[in-house]
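Excluded from the complex is one protein chain; the other protein chains are retained at their positions.
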């Protein structure tokens, strides 16, 4: 039953996402869409001299799963190094969410991570 | 049984077609191929002032049915008026051949007629 | 209520023709409301395909052996069958494709690229499917032409747009016949008349019309017309491109290869007759034959009746949904005469994907997203909608199951 997916925690993050908004002049920024459904996410992060994430925000639109995942992700990655973020995988996202997901919804769940990692790749290219 | 198609008369016309060859400076001339099998026929005819066919020849290559039909057709149309030739239909060709034909082979059988009529259309356009 | 729930044919019997409709999903009875994406197939179509493979499978057109003659006859006759069904003059006006998209590309690249010049304009509606928008973008970009869009409001082309946008510089018009987002029907006759006055050719995208209502391309006077077999009870991999003879004679082939040639030399080649000129390579033979079986099925039921049935079932759902403050329905209201069996909606603050996911839990299959109409969604100011689309086998009870499913969505997102 996918109804189980919609736990209170997920719905809270969907309705009231953490770290939602933009950062002026971010070190890391990137956006992408999930072509199969149109969900869009943009990520912004500020990185210190040790490559640690000082601040991170996201905006965009999409389903409860993609928005809640992005929200949970931003909470998780604050204080992590860029390297640590790049180690994160689909399974880590699933764990943060704590729910079962069908293959289609996994794509929603990892969109935020994909975008953040895309931003890190760009950032590292430039620095 | 398509074996019945290959009566002696058909085979004779295939091996030894009547009016096979070319006419220098013909009044009517045209060529076409059957795209589904590659059979090619070219027709040449000389027409008198009454629009009667004085002489007619054909050349080309193809199966026994297309070659025998063309041969029989040239025998038939000598002395006919162009209008009379244009009245000829698939059934007339079948009658000349005197055999049963599947739809694919009907296309072989009428190729000669199609070419001759094509030539007549061109001729009448120019005159 | 029981009078209201009448149908011009026996729906229960019809449902028995579609094996998949007996399915359960997670223990719930399947309620298939994703028909605008692709329809289910009756047993007669499934059998026509199997029979082809089991009894006379062979390549077509060229074979002299018995199987090939049988296959050729069935495949070529299928063109006649479709021609008759859509009101085309004959098989030379009917090309089989894999889907609507291929047909639009064939027209855009085979005709558009060669007849739309710099400074010309191409007129579309704001609610084109990506399949009939993106190919024309390619033509406009390559040939420096302008794209113009007829404005739509709730799925209806706005007053005056046709007269304003179609003018002497219009070379091509490409319009959706029935919207896959709203179920509304475009006034193609007016558009075509106006376009012809200005010497433009018109392509009508009938992906959603042919499956659901009587269509006569001749009467409509369309130059080109495309539709999808798989949305009208036919196999996947079946579709139709119709062209008037004179329009087809202006069209270059879009695919080159075997079966479409007349004479080939090493450096150049010439093309064979219509319609085969536009079917390169081994065609989708079983699919074309299956499509003819689908046409038989639809004609047996009657397109008028199918249309009427769908309209009533849809109206039933719409009336209930319109009464619900937490449901936003897009498109004209239930009493609008031009409303086919498509309902686009959103439920309270649930995202459309979540709505579809929760409906699926109840066995109700819908589709959510941009419905291949991203620019329209932006115009409407919504990221996505959920779409329930009905077909000849859907029942009033299924309309009610949809509405009940929506209650669950409301509960979860309360």
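Brief remarks on what is shown
The first chain written gets the first letter, and so on, giving A, B and C; residue counts start at 1 in each chain.
In this section, a contact is a pair of C-beta atoms (placed from the backbone, for glycine too) under 8 Å apart; a residue touches a chain by one contact, two chains touch by 3 or more.
Keep in mind that what you see is a predicted model, and the values were worked out from it rather than measured.
Among the displayed chains, contact with the absent chain in the complete complex occurs for A, B, C.
Screening C:135, C:211 or C:331 against the full complex identifies C:135 as the residue touching the chain left out. Among the residues C:269, C:320 or C:382, only C:269 touches the chain that is left out of the figure.
Even with one chain removed from view, chain B keeps its contact list with that chain: residues 1-3, 5-6, 11, 14-15, 36-40, 61-65, 67, 105, 108. In the full complex, chain A touches the hidden chain at residues 33, 35-37, 102-105.
Although one chain is not drawn, its touching partners on chain C can still be listed: residues 19-20, 23, 25-26, 30, 32, 34, 37-38, 40-41, 45-46, 49-50, 53-59, 62-68, 98-102, 104-105, 108, 126, 129-135, 137-138, 140-141, 147, 149, 228, 230, 235-237, 255-259, 261, 263-269, 280-287, 353, 356-357, 359-360, 364-369, 372, 374-375, 378.
FYI, only the chains that are shown with their structure count from here on.
Averaged Cα coordinates give chain A a centre that lies 37 Å from the centre of chain C. We define each chain's centre as the mean of its Cα atoms; on that basis chain A and chain B are separated by 76 Å. Contacts with at least two other chains are made by no residue of chain A.
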